[in-house]
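Encoded as structure tokens, the structure appears first; notes follow it.
Up next, chain A:
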Amino acid sequence: MSDPVTSPTPFPAAGNISDAEREDLRRHGILMTSLEELHNWGRSNSIWPLQFGLACCAIEMIAAATARFDIARFGAEIFRPSPRQADLMIVSGTVTKKMAPQVIRLWNQMPEPKYCIAMGACAISGGPFKQGYNVLKGIDRFIPVDIYIPGCPPRPEALLNGLIQLQKQIKAEQLTGPNAARFTRPEEPSEFPIPAYGAHDLVPTKNDALWAPPTPEAKA
Partner candidate 1 sequence: MTPLHLCLLISSGLFCIGLTGALARSNTILVLLGIELMLNAANLNFIAFWRFGPAPSPANGMIFVLFAIAVAAAEAAVGLALIIAVYRHQKNIRLQEANTLRG
Partner candidate 2 sequence: MLGSAAAAMLLRNLIHSALLLILSWASVAAFYLWAGAEFAAFAQILVYVGAISMVVLFAVLLTRQNQVADVVIEPASRKRATTALTVGACLAGILSAAVVASRFPAAAVTAPATTVKLIGLELMERHGAALLIIGVILTVALIGATLLAATEAKRNPEDAP
Partner candidate 3 sequence: METLEQIRARLLLAYPAAQITFVTNPGPAAEHSLLIEATHAVEIARWLRDDTALHLDYCSNATGVDWPDKTITDVATTTEPDPAGGPAKTVETKTTRLQPGYLEAIYHLYSIALKQGPVVIRLRTANRTDAVTLPSLTPIWRSCDFQEREIFDLYGIIFSGHPDLRRLLMWDEFKDHPMRKDYVEPDDYEWEPTAHGAVLERAKPHQSAAAAPALKTGGTP
């Protein structure tokens, strides 16, 4: 999904179901779809984020959990300190090159299905600090990101907005068929290589299988 050209869109846009998909639905039968719906309902209402903050954005993430904004209303206040029980990784803040391997390792150690929100300019692209020599220019160079929330820092409401979008995305996921979600497909990787500390930079500087800058055709 980081590469809009090659990988299929993670879920069909609402109201945009092709004939093949509809056929697929019929084959699934009603049982399958209701199972899917139950499954998605459960998951989307119980998103436990990893308790993990990187920088300033983390404060806004905490603020989103406080009384004023109360992320608990979405069932997502259980910030788990261990990645083993987390469903969502909110990369909230600047990912430095020194920190990147740790972030990726944590992501790897999360069980499927897992989601990633890049919160704030820094997590998306390095943000204001992208000119720094120790700043990773976007966490999506190493792990797949589902939702990007721009802002510096994004308001807590913006995080809630991102969470609602993620819920929508989860609710649209399918268990089987050609558009089956990432975690159901055996060939989709669930762990990503961790870069090593090099003499001048991380080695490698990005995961080529995952990330490529957009090409001119992408726009067309």
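Annotations for the structure displayed:
In the analysis below, contacts are C-beta pairs under 8 Å (C-beta built on N, C-alpha and C of every residue); 3 or more make two chains touch, one makes a residue touch a chain; residues count from 1.
Picked so that all candidates are chains of the complex that A comes from, given by their letters.
None of the values given here were measured: they were computed from a predicted structure.
Every option in 1, 2 or 3 belongs to this complex, yet chain A touches just one of them, candidate 3. Residues of chain A that touch candidate 3 in their complex: 98, 131, 133-134, 137, 197-201, 205-206, 213-216, 218-219.
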